[in-house]
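Please read the structure below before turning to the comments.
Not every chain is included here, but those present sit where they belong.
A and B are the chain letters, set down in written order, and residue numbers restart from 1 in every chain.
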Amino acid sequence: EQCCDRPKNTNVRISLPAVCFVWQIAMIILFGIFIRYNEESDTHWIEHKTSNNISSNIENDFYFRYPSFQDVHVMIFVGFGFLMTFLKRYSFGAVGFNFLIAGFGLQWALLMQGWFHSLDPMDGKIKIGVESMINADFCVASCLIAYGAVLGKVSPVQLMVMTLFGVTLYAVEEYIILSLIHARDAGGSMVIHTFGAYYGLSISWMLYRPNLDQSKHRIGSVYHSDVFAMIGTLFLWMFWPSFNSAISDHGDGQHRAAINTYLSLAATVLTSIAISSLSQKTGKLDMVHIQNATLAGGVAVGTAAEFMLMPYGSLIVGFCCGIISTLGYIYITPFMEKYLKIHDTCGIHNLHAMPGVIGGIVGAITAAAASKDVYGTEGLANTFDFMGKWKDMMPTQQGGHQAAGLCVALCFGIGGGIIVGESGVPIRLCVCVFS
Amino acid sequence: EQCCDRPKNTNVRISLPAVCFVWQIAMIILFGIFIRYNEESDTHWIEHKTSNNISSNIENDFYFRYPSFQDVHVMIFVGFGFLMTFLKRYSFGAVGFNFLIAGFGLQWALLMQGWFHSLDPMDGKIKIGVESMINADFCVASCLIAYGAVLGKVSPVQLMVMTLFGVTLYAVEEYIILSLIHARDAGGSMVIHTFGAYYGLSISWMLYRPNLDQSKHRIGSVYHSDVFAMIGTLFLWMFWPSFNSAISDHGDGQHRAAINTYLSLAATVLTSIAISSLSQKTGKLDMVHIQNATLAGGVAVGTAAEFMLMPYGSLIVGFCCGIISTLGYIYITPFMEKYLKIHDTCGIHNLHAMPGVIGGIVGAITAAAASKDVYGTEGLANTFDFMGKWKDMMPTQQGGHQAAGLCVALCFGIGGGIIVGESGVPIRLCVCVFS
């Protein structure tokens, strides 16, 4: 009941509202200057349709992507939010702050991503549509992953700052990886998970203080908070096929990405439960493993989901990641805390960082191994977007570009996290802003 | 554990089953006489397709609206249901009665709305399809909003009566507002929220008894019931873009309504958290504000969501409503209870009534300000449905019609609620029918 640092909370009472108001007003001004509807969400769609020979309203991108968008939206707010409710003193705080930073982050993401990806040269405006909303949610996901490493250790204002810089860094690394390097990353193994996880871990490392151990007694779960966390797990698990297929190519691209993710996740469930059972003396399962490691397959299949990974390939990826992620919870998290001074509240190193890197590597290998035999001539060009200035690209080259993309994500995550964490306001234990 | 009025419960044991059986049998008879499948859900679709030159099954309205329908359905049953679980003694009752009245209400709504909107003059039958199901869910939403004002104060039979009259009044006011006055109201700021909230508040006013205070000790939340309520909040928040876009025009209409709602809700989160934090001495956040006020932006953008409100316009609407709604919880709800004798259990005045009225006004202004420059000639006629007898309508006139629509919604809500509440069976405290 006692609040950890009472005097500081007066700050929160002033600083949090100030940040919310000022930043929200800034968003309104920037949206007023920059953001407009794109041709598919503008009332001129009816004329656009005629002039582009589009026969039906069903061809509007909305109908290709909106169901996936809603699934992704559920993952961001209920999935990530409830996954973090397992702390008995912090269930409401986790959901509430998740809500706050996602609400801010998606606005800032629309602007940042818009400047890099959808600035209309004709009028200098950013044109948004359903795909922009999905991309904004994706960007927010990387900040929520980072939040998992510092859960219960930072104030809401610090979270807002983390999100501001996280979104900014994300937009830059995404532009470099997808546009400059021309790597493909439909489900964001590199762009979202690798970046987000290392960003969060680096901040947690910078914020490490020995007396943090005093808060240990606050950390722990109770039975009901674990069932709440399972709501988060399941909504993430079920909708991950939508996450990985949300922005992949219309038609076979979305279809294949959903199948690959569905299969990979199924395999992960079996191996993470197996390792969890092996690791416990009594054969009981550890709830933390079930809540987290079962999701690793979705992360790891993110980059390659739209490629011809093949159903058995997806199962293999899921199989390996279930094992690695669960072992991470058993061995690596305690090691990192003890020797590397990195405290990782939700174990994002096991759920996002390692599977994200694996996903990047799997993507690079799958791309390098692509052939016209398997993909078809048109299919190959279509899947890897070998068009325009990239039309003479070879699959092996593409593999190299994928690997380069992974390195960029790692650098931005670690470097960005160190800078933001180092310059961050001194750590305060504010578990009790929500009670 | 003790039930408040034991003798009356025998009544419930007889009256509730009687009402359920008799009304359900009446529904079956009326459905038998009146309700049939429309041409898109009938087996004659295959012939209809040929004779109307429809090239593909994907042109069936089902594929335009079914994903949104399912999202709306989740809002009605999980969203509204769990939002009301915050009372520690009444979690199950809130979800259960929500389930009961929604199950009845949607059947009655199909009939009432059908008589006004989709009666086929050829055979005197109502033809239903996916849009009818969405409209029925919308109609039910207005009754569930009203339920929020009287939660824990009325018996299930009284709730059924409230729903019966609520649906009836809704169908009439909807017909007047949308068809006679030709106002537009895609997300129902006026038709659903303003009407529903004032209907519920008026009933609560009529039912006010001083000894109601005795039940105060029953009202209050516990930590877990607050996390349950957050499930309701989040599903409402996430799926509100589907709510506001579910019945708007195919193509750009649905697309734009989803974007506007998405943005408005994001802004509301920041300002309601800011005001909540300011209002508390310790800077802690009040869970009630997070659970409710964060949704106000979705209500307020309902009418204008399909118009060219512009992304920054949506943010402004959300910004203001987050402030107003949270201030409502802090100042207006206690004032209403103390001086106006209106006890509003869930604070629907702050979440639905005020934002609904604001939404109506924003809609009127946005419509009045519409121009061919912004909308394009075809786009303007298409968005405001300036066709048939309304083809010479001007945007400024449309603005007037929108304002007239808001007045009708207010009159029906307040008037209907007073009549239904006044003639209602005497109040009984039946918190304990579910235990």
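Keep in mind that, in the parts below, a contact is a pair of C-beta atoms (placed from the backbone, for glycine too) under 8 Å apart; a residue touches a chain by one contact, two chains touch by 3 or more.
What you see is a predicted model; the values in this text were computed from it and never measured.
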Where 2 copies are displayed, count of copies in the complete assembly: 3
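Everything below uses one rule, namely that only the chains that are shown with their structure count from here on.
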Interchain centroid distance [CA atoms averaged], subunit A/subunit B, Å: 33
Residues of subunit A that touch subunit B when the two form their complex: 3, 6, 9-14, 16-17, 20-21, 23-25, 27-29, 31-32, 35-37, 40-47, 49, 55-58, 60-63, 66-67, 70, 73-74, 77-78, 81, 85, 91-92, 95-96, 99-100, 103-104, 106-107, 110, 128-130, 133, 224, 228, 231, 432-435
Contact set on subunit B toward subunit A in their complex: 55, 58-59, 63-64, 67-68, 71, 223-224, 226-227, 230-231, 234-235, 237-239, 241-242, 250-252, 254-256, 258-259, 262-263, 265-271, 273-275, 277-278, 280-285, 287, 290, 294, 308, 310-312, 315-316, 319, 374-376, 378-380, 382-383
